[in-house]
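Read the structure below first, then the notes.
One protein chain is absent from this view; the other protein chains keep their places.
On to subunit A.
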Amino acid sequence: MKRRPLLKSTLAASALLLSGLFPFTVQAAETIKVGILHSLSGTMAISETSLKDMALMTIDEINAKGGVLGKQLEPVVVDPASNWPLFAERARQLLSQDKVDVTFGCWTSVSRKSVLPVYEELNGLLFYPVQYEGEELSPNVFYTGAAPNQQAIPAVEYLMSEDGGAAKRYFLLGTDYVYPRTTNKILRAFLHSKGVADKDIQEVYTPFGHSDYQTIVANIKKFSAGGKTAVISTVNGDSNVPFYKELANQGIEATDIPVVAFSVGEEELRGIDTKPLVGQLAAWNYFQSVENPVNSAFVAKWKAYAKAKNLPGADKAVTNDPMEATYVGINMWAQAVEKAGSTDVDKVRDAMAGQTFAAPSGYTLTMDATNHHLHKPVMIGEVQEDGQFEVVWQTEGPLRAQPWSPYIEGNDKKPDYAVKSN
């Protein structure tokens, strides 16, 4: 009789101990680690910091709904500081030390190119949320931003149209790295195919972080005397602020010389007085001003999140295209993991094909069955006085991406599915 209570109590105690220990160990083992690889300092911080915050918000949201496969997502944030070799180092750290199951990150193509070998070597999974130049299709990357035919080409077609000002001459201005150089190569071939001669195209590059745009703006003015001119800007990072300031100071208005930018969105315009810039253009796949219920909820959620987390400038928080692409990317990945029933990279990759998601852009976006890119709608927006964009032109529906642009020679022989680059 005496043994029983003892047995009971030991059992109870061990059960208690187990129940005390076990959930704890379960929780520790059963989170899914998600890497976030965005520059939080340096020249790209102006663009990338908000992507980090957007990723954290989306992860919070998924966790609040019960996580993925019943497990909570655990973000691992690192800062590669706009330093390209550091991107590769941090990526390796995320994959081999933190053992993340997926990474959301990179903005510039040069940073993506520097982490690509790491992801291919260690079979990691990277979601890249920014428009880029194409010419790449890695099995370890999903591209949720636009390929050239989903941004650059439609933008130039718009400039050529009557409503876009029927431009005859094109000034291609970019930061000196792979994205602007390749995009301009594609655009030059495209312009040739439309009958624009080389003398009507000028290509100029500046270093990262360049801040003296006097000569270049004077050159643009000189160039524009030869006929209706449009500027196609692939300037990235905080150089955009001095560039637009100089345009305004030298009295260039959008009605005379429209500037269409591929890397300037609502976030970059926060630091500039936009009154002299009204009418300047940007081409994206989403603008904050797009009106639909999904977007209103998305914008409201972001504003509330910015306020709750006390982010810098929270009272003027805006959303932009790469933020939307980050949001879509994380949600699609979560859906794919649920479908695959595992976070294993190979299984998730297969499950990603054909995933759909009702995006804030107002369309249900589809991940292509083979080429790792989203089908996206294209929109051209004009800068308004309040720093927002007003859509002046858009495609009828989502376009399929062409990562291998037909305007670059030899691309017609490249396969339309992902192959390791080396």
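Just a few scattered comments:
Here, a residue touches a chain if its C-beta (ideal position, glycine included) is under 8 Å from a C-beta of that chain, and two chains touch if they have at least 3 such contacts; residues count from 1.
Convention: contacts and distances are computed from a predicted model.
Chosen from "Urea ABC transporter permease subunit UrtB", "Anti-sigma regulatory factor", "Ornithine carbamoyltransferase" or "Aspartyl/glutamyl-tRNA(Asn/Gln) amidotransferase subunit C", the protein name that UniProt gives for the omitted chain reads "Urea ABC transporter permease subunit UrtB". Within the complete assembly, A:Val204 is the residue of A:Val204, A:Val299, A:Ala358 or A:Ile408 that touches the hidden chain. When the whole complex is considered, the residue among A:Ser96, A:Gln214, A:Ser296 or A:Thr370 that touches the unshown chain is A:Gln214. Only one residue from A:Gly105, A:Pro129 or A:Pro258 touches the chain missing from this view: A:Pro258. Mapped onto subunit A, contacts with the missing chain fall at residues 40-43, 45-46, 49, 79, 162-165, 176, 204-207, 209-212, 214-216, 218-219, 221-222, 225-227, 238, 241-242, 245-246, 248-251, 254-256, 258, 270-271, 273, 276, 279, 281, 312, 382, 385, 390, 392.
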